[in-house]
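Below you'll find the structure I mean.
All protein chains but one are shown at their positions in the complex.
Let's look at subunit A:
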Amino acid sequence: MSLPPVLRASVTPPELELIACQELVEIIPLIPMEKTAFIAGAYGPLRPPHRARIPIWMALNLKQKKKCHIIAPDWLSVEYLEAKIKDETTQTQFTELPFHFAEISRVLLDGATDDLQNPDKLRTLLQDLREARQAKARAGLQNLEHSSLRLSNLSAMEINEIRPFFIQAMAVLKQLHVPPK
């Protein structure tokens, strides 16, 4: 293959970000717009002050031009994340979070900071959550098997991060494995 080795194993974080931006988010538009057809589908109409659901990439674009307010998803709040961190540190399993939570939270924290409540606190909480989950993935490494791996509720970004070396490590284990007679 002509791809450089780093791109062969998995997609890059910016690519995941692009995929995550297809998810829908609620906005309060500040401009009216008719229902418009895009390649991904038709969105709108936007009628202020009624809420509308549009893809994140579009919301961010409108936001940049100050033509809408983004309403943060339910899970992107201090209380929700604090509860999740508590679950995360008390349970052995990964807690359930939106599949693209890492990407969405980052783009919203970057592009729509003023629409979020307490963004600095959110950032710290997300960082804590990420670290707690990383510690778990690391513990899972010890029990790595040659044939299968079960890590429920892992998010896209986390899977992507561990994919290259988990695959390689499992391939090695498979070579070393001899089935019991």
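Note that in this section contacts are C-beta pairs under 8 Å (C-beta built on N, C-alpha and C of every residue); 3 or more make two chains touch, one makes a residue touch a chain; residues count from 1.
Operating definition for what follows: contacts and distances are computed from a predicted model.
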* **Protein name, per the UniProt record, of whichever chain is missing from view ("Glycosylphosphatidylinositol anchor biosynthesis protein 11", "IBH1 transcription factor", "DNA replication complex GINS protein PSF3" or "tRNA (adenine(58)-N(1))-methyltransferase non-catalytic subunit TRM6")** => "DNA replication complex GINS protein PSF3"
* Structure fact -> Absent-chain interface residues of subunit A come out as 6, 9-10, 12-14, 17, 106-107, 109-110, 113, 138, 141-142, 144, 146, 157, 161-165, 168-169, 171-173, 175-178, 180-181
